[in-house]
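With one protein chain withheld, the remaining protein chains of the complex are depicted in position.
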Amino acid sequence: MITTARVELQTQGNAHILNITRSVADEVRQSGINSGIVTVFCPGATGGVTTIEFEEGAVRDFRRLFDEIAAPDRAYAHNALAGDGNGHSHVRAALLGPSLTVPFVDGKLILGTWQEIIFVDFDNRPRQRSIVLQIMGE
Amino acid sequence: MITTARVELQTQGNAHILNITRSVADEVRQSGINSGIVTVFCPGATGGVTTIEFEEGAVRDFRRLFDEIAAPDRAYAHNALAGDGNGHSHVRAALLGPSLTVPFVDGKLILGTWQEIIFVDFDNRPRQRSIVLQIMGE
Partner (left out) sequence: MITTARVELQTQGNAHILNITRSVADEVRQSGINSGIVTVFCPGATGGVTTIEFEEGAVRDFRRLFDEIAAPDRAYAHNALAGDGNGHSHVRAALLGPSLTVPFVDGKLILGTWQEIIFVDFDNRPRQRSIVLQIMGE
């Protein structure tokens, strides 16, 4: 069985990190599929998906990591060629990756106690995002 | 068909890297599923999964990379707020990611000759880990 669902988000951009665990868990439960995997996927070249302990400090530390390895205010070839000023957004998103796969059993996501699914919007402006959940199993 | 299996690990923490290829391959073969994918997932916010040539040097180099981009002994907002001293563990795990998907055909993982599946325990203390294998196919 396969169900395709969406999580609609309004983000602030600039490495805004949103906790989407509840939405993913709800869609998995409502799919009626007992056991399987959910692929969480960001359509778009400036967003990424992963998990983290969604605690204010860890979230801030994670954003700092990207500020350090791909600072917004340095020169990017993308900015010179495409002119939209989000060169840092592109390399960050490509590094983190747009897909995450989470297993579930008995309709419940298998996550650690403090582990939350996050979407990171690396773009340099607020965005409307429609994250895809492909839920597969039996 | 879907089978859920577990790989139980006792780690030393502090970026201890464990080769779990044999366990994953065994579970895939024993599932009786011929062709499909296995999702290797770490439940927990301080572990990551990927592949590497499991050679002492490459493993050491990989650990150094994390020491450089997320050093343990600098200031982390997580440490100030949560007080458990593993701020570096959280950003490392979120960057590497908790999930890996490996295809298999005829009951055998499709891996390169020198490519091994590893679990990295970024936490700052020894941990008991139960890695989830969601095996799907037909």
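When the chains are written out, they are named A and B in that same order, and each has its own residue count from 1.
Here is the rule we go by: a contact is a pair of C-beta atoms (placed from the backbone, for glycine too) under 8 Å apart; a residue touches a chain by one contact, two chains touch by 3 or more.
Since we're looking at a predicted model, the values are computed, not measured.
**Student:** Which of these, B:P43, B:P72, B:G87 or B:G137, touches the one chain of the complex that we don't see?
**Tutor:** Missing-chain contact among the listed residues: B:G137.
**Student:** Give me the chain A residues in contact with the hidden chain, please.
**Tutor:** Residues touching the hidden chain, for chain A, are 1-2, 4, 39, 41-46, 69-70, 76-82, 87, 90-91, 93-95, 97-99, 101, 132, 134, 136.
**Student:** For chain B, enumerate the residues touching the unshown chain of the complex.
**Tutor:** Where chain B meets the chain not shown: residues 35-37, 50-53, 55-58, 60-62, 64-65, 68-69, 95-97, 100-103, 105, 110-112, 114-116, 118, 136-138.
In this text, only the chains that are shown with their structure count from here on.
**Student:** Mind checking the centre-to-centre distance between chain A and chain B? Centres are C-alpha means, answer in whole Å.
**Tutor:** 19
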